[in-house]
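All protein chains of the complex are present and in place, except for one that has been dropped.
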Amino acid sequence: MIPSSIPIILMTALFTAGAAFVLAWVWRRGFLRDFDAQSRSIFDERDFRVVRPWEGPVDQLEREMRFGTPVAPRPGEWGDADPACTGAVPPSSRHHDDAPAPSTPRRRPA
Amino acid sequence: MTRVWLLALGAFAIMASAMSLLVFIPQAMFASVEAAEALPRYTQRQARGRELYIANGCVYCHSQQVRDPAFTTDVDRGWGTRATVPADYVYDKPHLLGTMRTGPDLINVGQRLPSVEWHLLHLYDPRAVNEWSTMPRFTWFFEERDEGQLIPGEKPITLPPGRAPKGKIVVPTEDGYAIVDYLISLNRTYPVSDTNRVMKTIGGRGDHGGK
Partner (left out) sequence: MTAPPRPPSHTPSPDLAAVAASRGLAPEDLEIRLRADESSRRIVLLAFSVAIVWLIVGSAFGELASLKLHWPELLTRTPWLTFGRVRTAHLHLVNYGWASTALIGTALWLLPRLVHTELKGAGHAAVGAILFNIGLVLGVIGVLMGYSDGMEWLEAKRWVSAPFLVLGGGLIGLAMFRTVAARRTDHLYVSVWYILGAFIWFPMLYLLGKWPGWSGVESAAVNWFFAHNVLGFWLTAMSVGAAYYFIPKVLGRPVHSYQLSLLGFWSLACFYSLNGMHHLVGGPIPTWMVTTSIVASVLMFIPVFATGINLHMTVVGRFTALRYSPTLRFVVIGALAYTAVSLQGSFSALREVSRITHFTHWTVAHSHVGGYGFVTFVCFGAIYYIVPRLVGHEWPSSKLIRWHFNLVLGGIAIYVLALTWAGVAQGLAMLDPQIPFSESVRRTIPGLYGRSVGGVLMNLGHLVFAYHFFLMLRMPQGLGKRKRPPFHEAQPILYTREAEGA
């Protein structure tokens, strides 16, 4: 196996060195600074404030304290269908916060 | 934009190196592999048969490779006398190594089952030959004619009692003969002096269960 392992060993060493070099360069360039903040880039304020029906009162309070006034979820917010599933917020105080989404009158069975 | 360039370059480089390692370098090594003298090229009819094998998806149930007897029991099962080597496949374009054995391995079926009549019957009605078989019928390699309409020179296949269509005879078409010719040509039992030696010339031992 000797003749065929030498190229493999050399290539592995080369690639590992190359990867290490690129990582070091990227770090020095500052791309990895504040890396964890990048994981928040998909959220806007509203995402953190939407009331999530599966969260208990403690979690919801924590959200309110950290991010501000809770916001009601829109219909279909979680990819769901049943309006009764979308919130712990009572129907009377639900409002549509994204105006251009056409407001649907609450659908009830005939 | 730097990040996107970095990402794109990194992605490209990794894929390109993998291709080099597993495709391009082996290709250079395989270039020196030649067919054994005992292995003829496919005749025109056999090549046509091979096309039909591909067109009908035979590879999805049948493999065409014998694994090393030190690794597993392909040889003990009677599917070959030795492990198959790259030189056995030089004329195969593309390969038909297969990944399923819903049916038996076929790389040496020509040595195991050399009878044209057997293959014709088996293609027309697999369960007339093996009642446990789940192979589809390939009736389009045949024509069903009324009895007495045989053209001189044609030879109908012999079906077991009860399995022939009523009042008809079954005659293979050119395609039927072609695919059987291909199947019978599948024979890689000729000796290769040392399978490992053959493999070494392309940079390794035959794959037989590791070190």
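Side notes on the structure shown:
As written, the chains take the letters A and B, and residue 1 is the first residue of each chain.
Following the convention adopted for this analysis, contacts are C-beta pairs under 8 Å (C-beta built on N, C-alpha and C of every residue); 3 or more make two chains touch, one makes a residue touch a chain.
Everything quoted here is computed from the prediction, not taken from an experiment.
Summary of contacts with the chain left out: across B:M19, B:A38 or B:L150, the touching residue is B:M19.
By the touch criterion stated above, the residues of chain A touching the omitted chain are 1, 4-5, 8, 15, 19, 35-48, 50, 52-55, 63, 68-69, 71, 74-86, 97-105, 107-110. The chain not displayed touches chain B at residues 1, 3-4, 7-8, 10-12, 14-19, 21-23, 26-27, 29-30, 33, 54-61, 63, 65, 67-68, 71-73, 76-78, 83-86, 88-102, 104, 126-127, 130, 132-140, 199, 202-210.
Here is the rule we use: only the chains that are shown with their structure count from here on.
Put simply, the C-alpha centre of chain A and that of chain B have 51 angstrom between them. If you check the complex, the residues on chain B that touch chain A are 2-3, 6, 10, 17, 21, 25, 203-205, 211. Listing the residues of chain A that touch chain B in their complex gives 1, 3-4, 7-8, 11, 15, 22, 26, 29, 31.
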